[in-house]
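Sharing a structure with you now.
Note that this complex is displayed minus one protein chain, with the remaining chains in position.
Note that the chains are named A and B in the order they appear, and that numbering of residues resets to 1 at the start of each chain.
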Amino acid sequence: MNAIEISGLCKQFKGKRRTCVDALKNLDLQIEAGEVFGFLGPNGAGKSTTIKLVMGLLRPTSGTAIIMGVDSTLAESRRKVGFLPENPAFYDYLSAEEYVAFVGSQFKMDTALLKRRSDEVIKQLDLWEARKRPMRSYSKGMIQRVGLAQALVHDPDVYILDEPMSGLDPIGRALVKDIILDLKKRGKCVFFSTHITDDVEKVCDRVGVIVKGSLVAIDRVENILRSGLEGYLVHLQLSDADAGTFAGLQAVRRTGTVSEFYVPSSVFNAFMGAVNTSGKEVVLVETKRRDLEDFFLSLVTSSAQESR
Amino acid sequence: MATIIHITLKGIFRDRVFQGIMVLAVLFLFIPSAASLSMRQMTELTTTLSLSLISFIMLLLAVFLGATSIWKDIERRYTFSVLSLPISRTTYLWGRFFGIALFMLMTTVFLGAMALIAIKAATFGYPPSRPVVWSTIIVTILFDALKYILVVAVAMLLATVSTSFFLPVFGAISVFLAGTATQPVYDYLQTPSVQAAVSVIVRKAAETLYYLLPNLSGFDLKVHAIYSIPFNVQGLILTSIYFAGYTLIILSIGSFLFAWREMK
Partner (left out) sequence: MSVLQRPVTALLVGLLAYGVVLGPFTAYMKQKPIEEKFGYLPSINVLRYVSVDHKELVGASLVMKVIMYFGGVAEKQQANVIVQPPDYARMSGILHGAVQLDPYNMDAYYFAQSFLTWEVKQYQMANNLLDYGMKYRTWDWMLPFFAGFNSAYFLKDYKQAAEYFKRAGEINGNELNISLAGRYMQASGQTELAIAYLGAMEKSERNQAVKKNYQIRLKAFNEVRRIELARDRYKNTEGVLPVTLDTLVRSGLLSPPPSDPYGGQFFLEPDGKVATTSKFTFAGAGNVSTPKVSK
């Protein structure tokens, strides 16, 4: 069963002077259980709108979103979901401990288990020292970590995280990546939005790119990385005499006794064959490819041009 | 819902607005000296002042708590985190309401106890012309609380549709003012001379408002408490049922509107 199933989801907002703004256009998306899905898009692309529709905070204009087989308009659909809102805010008169306990009780957790899990997640997110202080005294990063703690406490199967890395320092970001990787290891489904490609590349199984309310690409991360492959940089140990060329290719750089050759994918096999027969020593082979950032930027620019 | 009620109560007790309003309870200390200015109804005046002070504090609490709880949750974006929990919006709204209602009852008990002490003290200073009937005073304070709980419901209903703080606050105050005036206006319109003078349309409109707005005059039993006048028990039962019915309707409409509302 798919953890999240979105079909034909549309959302229009009424703008000023009776205009309608299409915030989301006909989104179809299936996210499998046990999958980490990165939802990538520039600011205002419709990521948060999608997530709010899935969480039942907004009503779809048309289409449906189903979580673990339950329609998202029903409160029951959120029973197995841990949700982190974008730039979260929590009752600031409560302490982190009280809030996490409140969330746990909403998921009907057993008191002893809740206490144990609450202590665990609070320690995990480095809030232990501050746990008894009211949250109005917390920094932005601490609130973000409370948001993650309350999403994790009841150990749900599905995690929906809206910009989980925002507001965090590098240590916090690394912590979140670790947490997501750990969830992946434990077979949980994580659906998170971001506009930072690096986050996606490190932790995601699949990625969807949304631009101006439309899903413009969806693929496995490794496919994108692979499809972006352009060639290799081969470092060979060569004597000064034949340092300049090898197998008909010009060296792009020479450092010491090592020459670097740029080998397009199409001739890589022939080139390596030549290396093999010549008996020269291969020091290093680097893949030369477009990264996810380039992929993302090219999609955003192309869709911007289309609409023009 | 119990946990929502619980955090609502926590929130109110930790709120500075509440603490500020409760400072008004200090005024109870001045009631005996103010009442001693009366010619010969010191106890009656103490009762009047105590009941009015309770009413006033409760009105402030009802308007501010009722109007700001939902509004603040939306404004400060608490709704995103809370409404994405597996609870329905109805549960949330009703939890909020019952939390505030429970708080109002707790405040009533506290303020009521202070009032009883003040009145008891007054009876020592100058015996009242009629014996004080404590049960009457307690019932009066209780019905006062019911009235303001109804105002809370109205304020919350307005907060479910409003994006600003003004509609629930001033709307609730207006409904409160109108609610206390509907009965006298209605009675006035029923008199034969007025029936002849006022057009049917105006009378029908007034009558519609009379049934639409909460009739808060029925909850005002102060005169019974001050002068130890016996209650009409049947009337009290009818008032209680009226309270339950009206509040239920208001809350149901509120939950319907709140469920329909989008959390942008």
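Everything below uses one rule, namely that a residue touches a chain if its C-beta (ideal position, glycine included) is under 8 Å from a C-beta of that chain, and two chains touch if they have at least 3 such contacts.
Quantities reported herein were computed from a predicted structural model and do not represent experimental measurements.
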item: Contact list for the unshown chain, restricted to visible chains; value: B
item: Contacting the left-out chain in the complete assembly, out of B:176, B:243 or B:258; value: B:176
item: Selected residue (touches chain absent from view) among B:153, B:226 or B:250; value: B:226
item: Hidden-chain contact residue, picked from the options B:76, B:130 or B:264; value: B:130
item: Selected residue (touches chain absent from view) among B:7, B:21 or B:42; value: B:42
item: Hidden partner chain, residues of subunit B it touches; value: 36-42, 44-45, 48-49, 51-52, 55-56, 126, 129-130, 144, 147, 176-177, 180-181, 184, 216-217, 219-220, 222-223, 226-227, 229
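In the analysis below, only the chains that are shown with their structure count from here on.
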item: Inter-chain centre distance, subunit A versus subunit B - centres from mean C-alpha coordinates, in Å; value: 51
item: Residues of subunit A defined as touching subunit B within the complex; value: 13, 52, 55-59, 75-79, 81, 83, 85-94, 98, 102-103, 105-107, 134, 147, 150
item: Complex contact set, residues of subunit B against subunit A; value: 3, 7, 10-11, 14-15, 76-88, 91, 260, 262-264
